[in-house]
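Shown here: the complex without one of its protein chains, the others still in place.
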Amino acid sequence: MATLATPVAAAPVHADAPPTYAETTRDVIATLQPPGRKYFAGMALVLAGLAFGAFCWGYQLRYGLGVTGYQPPIFWGSYITTFVFWVGIAHSGTLISAILLLFRSGWRTAVYRAAEMMTVFAVMTAGLFPILHLGRAWYAYWVFPYPNFRGVWSNFRSPLVWDVFAISTYLTVSATFLTMGLIPDVAAVRDQARGWRKKLYGMLSFGWKGSDREWHHFGRMYLYLAGFATPLVLSVHSVVSWDFAMAIVPGWHATIFAPYFVAGAIFSGCGMVITILVPLRKAFRLERYIRVSHFESLAKVCLLTASIVAYAYATEFFMAWYSGNPFERASFYSRAFGQYWWATWIMLTCNAFIPQLLWFKKVRTSVPTLFVISIFINIGMWFERFVIIVTGLSHEYEPWQWSYYVPRWPELGILVGSFCWFSMWFLLAIKFLPSVAIAEMKEALPPPLKGEAHR
Amino acid sequence: MERRRFLQVAGAAGVGVAAGCSPVSGERLLPYVNESDQLTPGIPEYYASTCRECPAGCGIVVKTREARAIKVEGNPQHPVGRGHLCARGQAALQGLYDPDRVRQPYRRTARGLEPVAWDEAIQAIGMSLGVAATSGPDRVALVTGAETGPLDAFYDEWLAAFRSRRRLRYEAFAYEPLREASQLTFGVAAVPEYDFAAAQYVLSFGADFLETWLSPVEYTRQFAEAHGWRDRRMTKFVAVEPRRGLTGYSADEWIAPKPGTEGLLALGIAASVLRHGKAELSGAEADRVHGFLSRFTSRAVADAAGVAESVIERVAREFAAARPSLAVTGGVAGQHRAATQTAAAVNLLNYVAGNVGRTVRYHGTSPWDRVSRYRDAVAWVAAMRAGSIDVAIVQGPNPAFTLPKSAGFADAFKKVGLKVALASHLDETAELCDYVLPDLTPLEQWGAVEPAAGVRSYVQPAMTPVFDDARQAADVLLAIAAKAGKPVGRGATGARDLVAAGQAPAALDHALQRGGTFAAAPARPVRLAPDFARLPYQAPAFDGDAGAPVLVVYPSAALYDGRGANKGWLQELPDGATRIAWQTWIEVHPQTAARLGVADGDVVAVTSPHGKVEALVYVYPGVRPDVVAMPIGQGHTAYGRNARGRGANPLELLGADATDASGALAFCSTRVTLAKTGRSVRLATTEGSPRQLGRGIARAVSTAGALAGRVEPGPEAAVTDAERAALAAAAASQRARAEIGVYAQPHPKWEMTIDLSRCTGCQACVTACYAENNIPVVGEEQVARHRGMAWLRLERYFEGDTSGSDFQVRQIPMLCQQCEAAPCEPVCPVYAAYHTPDGLNGQIYNRCVGTRYCANNCPYKVRYFNWWDYGRDGDPYFAFAEPLNWQLNPDVTVRTKGVMEKCTFCVQRIRFAQNDAKVRKRELADGDVTPACAQTCPADAIVFGDAHDPASRVSRLKGDARGYHVFDLLNTRPGITYLERVIADGEA
Partner (left out) sequence: MTRTTSLIAGGVLLGLTAALAGVSLVRGQGAGTRAPADTAFSALPRSAGAGYSSLDGVRPGGDWPALPGRLKGPVQPIFYRHDIHAGQYRIPCLYCHNNAANSWTVNLPSESTCMGCHLVTSAPDTAGNPNADIAKLRDDFTKGVPIPWVRINKIPEYSHFPHMRHVAAGLACQTCHGNIQQMPRVFPVRNVSSMGWCTNCHMERGVTRDCTACHF
């Protein structure tokens, strides 16, 4: 495998000293060195998991959805839960890279590249699930409005069709945004690469030379894309939330859903960013670039969104009681104290209670603690969707049709598979693309004094 | 050969549907060599016949397509059933096409049953019959079911030819007590004809006349006439039984006496009627009755029966006040050691109230007169044990299963030299036989029965036999007799000749077309016999230790005496009362359950002095705390894939010598102890919550309320006028926006009304729907996971305090409501669910991609998803194993895995009628289209039609004051209007 010119840097003498431009370039590019045994071990594990997920889906395609735990009237379960989960994960990426850019908040520079990668891969994962959960997945394309001789069309009144457009748009834009932002960094890598890598990066950097004009246009374009992506952060997850809000199922049919889902999405997204950055930072010794202060900022976003989500929970229960609607009341009572109490209380604990620890600076600034909390957030947010979907369906209008559902192994297999699919892409990306934005890092550093560059 | 060709032609039209998609490439079409003038591919042929699934003998019409029977429906011209049919009758098709049928003759050798040629078998049997006949009289036994008419006579003649009179017309449920009691009280050993329609007050002492008792379909029809709310009045129905079954659900009042004391209650009520001078008696007769009844004071009876004295007095007043009233008894569940006394007491009560001759009529004969009594069956077993029978031929019944184990049938049967089974299935009895000769099922047979006085109802084959090698029993017997050189049947060569004997061909054809000859038979007056009081009148004894609960064993409305156990439709049909399918449960009162520490689904060992079985606990408020109940029908050790090794047979718990004065088996004769096994099983029930929590799903009012025009308020009652106005406005705008394209033209709007005052919850509609719409049978495990596919389900909710007997049961058939503003339609991304111009919620199976969003959004939960590939051969859940797939309705798509399906008001019938009308250049008339459920409903509770036609029945009914829509507050505007049930509150 072709290698890069710069040797791996030894750990700097005093870690907290701000790195110089040269160091930045060197250290970041160092992350693209040929991977070690650990990396391949991890990759093998991930591929194995992915293979198992694929097997589960094949099994389901062969015998039908009967292999899942679905128990009418609970017709949606872990698949839609996981779908919403991944769409949610995707959101913080765009938030951090686009919205925070518009807000000119400097701390994003260190983390946004990883966050954007996460976004793209999360959407790629999420996009699988609407197909996975179909009874006849091989006809999934019927959902698209393609011209045909028979005069049949897709139903634009159906939130599922809105989903199709929302997700595909989001994937396109976030992918564009990522590639765009990569150009200068890829160029930097290109200059030091040899062999086929040079060709690859050459293509990806679109012949970037770093001239003023290029920087000027780049800045403008980047800003424009940021502005373009920002509304999507709000719209996409609102549309996803309407899958539920547009239905008349008690516990789904609520106007609060759009903001509630968006907040939840950003919450889970930031949680996932922390979960990913902590090991990344450790593995690549990026402590000097991804600093504790960055984690603290992420923690603050988590705290804010967690509080919004908690408020949304409270509102839901309050409205169920206040509306006087017997069906809503019964549904939410069963949510809290019915068969699914366990799921509900996992959700509340992880999303509403545990994040309150972030009020304490000690907690916010302790990376290990943050890591643990972020794991809880991920679990909690998966269960939030599970609770909304499953408890809602399990306790609907017809008492005679109340029922109980727990996922079966093919569903869990596919859930694991989805995580592996995501990790696979991420592992590949960090070895081929700079996972920290070199150029923007430098913006945040003190400019080099005369001659220092040669030190 | 002929049949083959039929099938091959049908193959082209039908088999593709059945076996799923088969490519045109290589597919062959085989035309007739000689065209049939009867059969037009694509157009159904109908044959009138008689249902033989139970002795009731309802008239049926068999619908055939391409020479295959695909549907059984009632014969409107027939006096029994009048065009309606029960679930068992609907399921006759699954007996016809059962893959487990005996397909060829077998002979038992050391290596077990082995195929044998017909001639060989007939030769051998004829030989041994000849020997038996020469070796002495009565060495040959012939066992059949409750036969009447020419074949019955033929069987006797045949037997006589072999010098034997050992004829057993064996029925597990033979209603001996009714006959004996009639003999005692009126000197007529016959089952009377009851007229529920004319009764102003019905008092049932444990008779399940809406399930299995005598003629359930006809009685359901009559009962619905009387008990349904019409002209602002109705008949009150009081059920007196320790276990409240499906029939009891229709009761306006449930009185739960101690088991065995029903007779005393009847006498107590009669005495009270007499005391209040309401009796229609006079002279010496009155004195005699007085003298007899004087000791049955309400107090004494109340103590004995555990029923409040006031209740007895009140019921007596009501019963006497309503003229004519009707008291019935004799249900299997209430058949204990004092069953005859109970029946006699009820006869007396009817006589005292002057019902005899009005609602209780005696004819010269009844189809039950000659049915053997349990006593006779026991005598037959004894004879076999004594070795005095050389040849036993069993045609139809299955004594090895229906006789209590302690009767020792199996051992005695082994002592018979030659045992021959003329059976369509290899059931427990057939498995014991030396020869098993394949019999035809009733839909392939010739025959004639007399189900009621003056009625001669014909059985004719609706198609050529499914299996070439099967022959009708009568034909085989003729052949055997011929071989044995004993000419019988006056030169008849087959069953048809026997049936046709002595009739002009034209007359016969006419009768066959109508289904039979129906003459009104005059009732004959009866007087009270002098020695009616011969028997001792007290509560019967029960085996087992006094503390333990009494076991009530009752016939399953679906499986009857077990003969239905191999029919998937009947196995999957939830029990009327417990709503459990496929399993054997034991009903335990909540208090008893708490005391024993058992819960739903716990496996308990049920032990009686005579045997031990295992059953699943179902905690059920419909039984007394000192009673447990189990259904008959499961626990087969043979018979077929659906029956074998499933559940338990409670008859194993009974003492064979526990009989009553009429020599009937006392099904309710022993106490049992329940012991936990520690195991627990998921109940295969459709029940989610037994309470409707005031959601106004199944509604009811009292007669007083109905007269005052009150309706039970649903949850939508909270909606204010402003909100109502808003809803109406929204509806109007929706309609306006819907008036585009094809929707703009004038169309019919198909709607339905369901009268809950008539519906008894018998679920005939459910099975009819299975038959009409190719609904797959999914099996116990899937049903337990709420994956049953029945498009139409009966929901059963308890109302009121279920700790005692004072609670109401609400039932409602729930099917697709065909909403005008259907929540399922807008959410489908591909328009598989959409609104048809004629007001249906269309479901296009071939367009569905299976997002299941529609099902989530359906508040009525009436959409069903194909979790497996039920229609594909080789799939683990393939539901139409050859030849069951012959029954598939060619007009209905067999759904593949991954698609949603649901009720569409039998849209195929609508389209068929519309096309037919169009081709004939005429308009559709009201009643031209009838969905399968409405067609079969014995209570005529379901009415279907065009709501845009103001003259149609449905238009008139939906305007009824009792009409309501389920979940009206959701503004779905359903196409089904339910008419709420009216519950008689008796004297105010």
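Note that the chains take the letters A and B in the order they are written out, and that residue 1 is the start of every chain.
What we mean here is this: a residue touches a chain if its C-beta (ideal position, glycine included) is under 8 Å from a C-beta of that chain, and two chains touch if they have at least 3 such contacts.
Note that the structure is predicted; figures quoted are calculated from it, not measured.
Here the chain not displayed is in touch, across the complete complex, with A, B. When the missing chain is restored to the complex, the residue among A:Arg150, A:Arg213 or A:Lys362 that touches it is A:Arg150.
Annotation: of B:Leu840, B:Cys854 or B:Met900, B:Leu840 touches the absent chain (contact as defined above). The residue touching the chain not shown here, chosen from B:Ser294, B:Gln538, B:Ser803 or B:Asn915, is B:Asn915. On the side of chain B, touch with the chain left out of the figure occurs at residues 1, 5, 8, 12-13, 16-17, 20-21, 24, 26-35, 37, 40-43, 742, 831, 834, 836-838, 840, 842, 844-847, 891-894, 904, 907-908, 911, 915, 918-921. Listed for chain A, the residues touching the missing chain in the whole complex are 148-151.
To be clear about the criterion, only the chains that are shown with their structure count from here on.
Look at where the CA atoms of chain A average out and do the same for chain B: the two points lie 58 Å apart.
Of all the residues in chain A, the ones that touch chain B in their complex are 63-66, 70-73, 75-76, 133-136, 139-140, 142-143, 152-155, 157-161, 164, 246-249, 324, 326-327, 330, 393, 396-403. Looking at the complex, you find that chain B touches chain A at residues 686-689, 691-695, 697, 715, 718, 782, 785-787, 793, 795-797, 814, 823, 826-831, 847-853, 855-857, 859-861, 864-869, 875-877, 896-900, 967, 970.
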